[in-house]
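What follows is a single structure, written as structure tokens, with notes after it.
Just one protein chain is left out here, and the rest sit where they should.
As written, the chains take the letters A, B and C, and residue 1 is the first residue of each chain.
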């Protein structure tokens, strides 16, 4: 795979400190625990569905960790719970989308710097390009541009919009980091039947754009790659593509049955070593954390999950009037009439 | 630019014979003369508009020359008059689209092996992939697959559909030749503001697909590249991309005014030596043709143009009933009622 | 592989009338179409090995091979654009769009290519493409998984549009659509996939009526309820309830949303003199307007009241929690009926 070099070398940040590594572990445990719990919630009827990210914690926490929420903006798909958690997004608001409370979630995307959850595969990649181009319009690049970080999957890479986004961003030198989680699958379709040539990162050279293919299960490598990409984009050198190689260990969603299209053997071989376990071993080996720390992190994760679950369970349906009130900034007489009509007929009952 | 090698080496055909070279010249003169005449037709009010291909004769004649109309199928844009002429398409039927007689033209696309003229930029590239995939479904590759040859421009390369087409074709190993005429411009937008990275051919490697970048003003080089690409695809090795570097010497269309976005100096520099003149010099230098031959070719071209013009001028409007009759293979009562209504009201008048 | 054609046995070996779900009926129709026409090919996202997220193509790849039934990369414009080329090569493509909301990326290929190629080519390149679209709401799904695109499709010249309301209709309409020489958008009401019903596979269209027209699902003389897809079952429930109050409602399953069977609409409303049309799509510029106007045009002097529309609102399809507020429910349909019955000329 031929890739172009990055123009800016690394961020200001040096190698990750012990405290940072422990923080990454805590985040990954929190995400892992919330993720596996959410599947249980679905089985228990607390939420109607969920798209787990089991195995993608390193890719998500590592990349989300590089974001500067004072100036960057992040565009997720439907599977970036780990990114949201890492960015400090209100997790009850985030998970509410899986409770079918509100499409896109109840968190404030503008304040959180995280665009609403996106169900259209490839749908928000172009938004990142527009947002990023806006940063360059605001004034000349001074090495401090806000960066748009956009997530998508190996499957999404097939969508025309993703190509248009890469070409636009590269032509306009927009500060975008395209972050592909290549988790081996798009529902039942494996990467080799999806991504011609085998690698999304290999596409970047065709746009004159640098790319980094990274071990997506190594959180330290992901943080490093993302920081380097951010530095490049922030300095005004244009977009970068990161392909984080990982594996979707769970089903596509709680309504999927992977047994129909892949065997347990295939799963074991494809998945490799669990990214959380890898970090744990590393921290142990380097003497950065001990069993007590891991136990503590798990306790914290459990407490957090309980709090989020309580919040989710307490969440009632939104008032129906919001259906009408939130369509426009300036509502219309026709919509007001429909709202009035709806109110009349639903109160009647 | 990194490109992957072709799996099959050349076609069965050896180097072009003298007779073939003369034939290519005759075709190019015929195309050049018809093309420049069509602009005059527009000025004279014979046709309402036209999209000239001045300067692209070598790219069009050379690629069209490689087509085997007994088994291949060609997917043009709105600017491939030279391809149509080279393939032997009925030129009154072809030009009728520019007379506003019928969108897509009056020639029989199925019999001609030339899909209807296509105004949606990038619109037919996916059709080529589907048609080509159909060839592989018909049975195992025996080195004799029909090949889909699809044309598009540098501007069209930005469209999502073109990416989807390349990815589909490469994943499915469909026998498609993607033929890009990079003529430097998409209406007023130059290639450097259009094609990130600067080359459409450079995109191919990202799909694991071989590409050939060829001097599109050298008809011999174009024939050779196209034949090689056809051989590769025909043998079942999958798609190939050819980028023919050329220059749109004229306006985008008869309603365009290039003076608004490029200077005459820029035009001269960008255009280089006229491809027709290049072939003429070559034939002279190699002693393959003389002035008498060139003069004869021009006479033939003039006679041909006159015949086509006469045909076009004789062409009346199609009967209005065709509006209704050609919508479906099986018409509907609603449509029949509308047709009856239309007939009534138009006869009334 | 539950509910698959592999379990339900070889086509034709069973009794003609069987109880099956709409999913089974559709699966069986596809199996038969594949067996009957070697030029038929089925493809889309996850259609092959998985059998589709709704299992409509379940077992078909195993039975008919990966050449006939296959997965594509994840790109709807690609899937539909590819269908055009396959049709030009003589195939009868039956592509699937995984959910209604993901038909939007393919609109350009559907409107500008599929719908126009026969016309553009003056009939020499027909487009026998049957596009299956799991449609409408009611399953508490994520965003974009509950769209109603019939008004859009019905407005496009060169397309035909159909939606079945029960397993029997699903079987026959799909078999019919998938053997036509013209493009048909086949809108499957996903909330009805698992509902069972009797399917008479023997007759070409057992139960009466040509497969191209609308169908009276229940006779009545006081008012005509017009619906399609999942709303037909709901309207039948409403008619049942109304009957308890002595109101006899005729329920017309429109079936074909383009072309619309204007004659059947007129015949029914000439008898009942009142009509309500029900759909899930938003009100404004929905297909209900067309149905209402066709009725008004044909029955202006017999109509006792303006045709009423009970529809979704002019708001984006809401999340599961508010779905029941959005989709016309029994009460809202009854209110609509009441408005028509109580209408007084001003």
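By our rule, a contact is a pair of C-beta atoms (placed from the backbone, for glycine too) under 8 Å apart; a residue touches a chain by one contact, two chains touch by 3 or more.
Fair warning: this is a prediction, and the values are worked out from it, not measured in the lab.
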Quiz item: Who touches the missing chain here, C:58, C:71, C:290 or C:325?
Solution: C:290
Quiz item: Any idea which of C:74, C:151, C:187 or C:238 touches the chain not displayed?
Solution: C:151
Practice problem: Among A:15, A:88 or A:134, choose the residue that contacts the chain missing from this document, as touch is defined above. | Solution: A:134
Quiz item: Residues of chain A in contact with the chain that isn't shown?
Solution: 73, 102-104, 106, 108-111, 115-116, 120, 123-135, 137, 148, 160-161, 164-165, 167-168, 171, 322, 326-330, 332-335
Quiz item: What residues on chain B make contact with the chain left out of this view?
Solution: 48-49, 78, 97, 99-104, 119-121, 155-156, 158-161, 186-189, 193-196, 255-256, 260-261, 317-318, 320, 322-324, 327, 334-335, 338-339, 342, 345-346, 348-349
Quiz item: What is the set of chain C residues that contact the non-displayed chain in the whole complex?
Solution: 77, 101, 104-105, 107-108, 111-112, 115-116, 119-120, 143-144, 151-152, 154-158, 258-260, 281-282, 284-290, 292-293, 296-297, 300-303, 305-307, 309, 313-316, 343, 345-346
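Simple rule for what comes next: only the chains that are shown with their structure count from here on.
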Exercise. Could you put a whole-Å number on the gap between the CA centroids of chain B and chain C?
Key: 40
Self-check item: Whole-Å gap separating chain A and chain C, where each centre is the average of the chain's CA atoms
Solution: 36
Exercise. Return the distance between the CA-based centres of chain A and chain B, expressed in whole Å.
Key: 43
Practice problem: Provide the list of chain A residues touching at least two other chains, using ranges where the numbers run on. | Solution: 158-161, 193-196
Self-check item: Shared interface positions of chain C, touching two or more other chains
Solution: 73, 75, 77-78
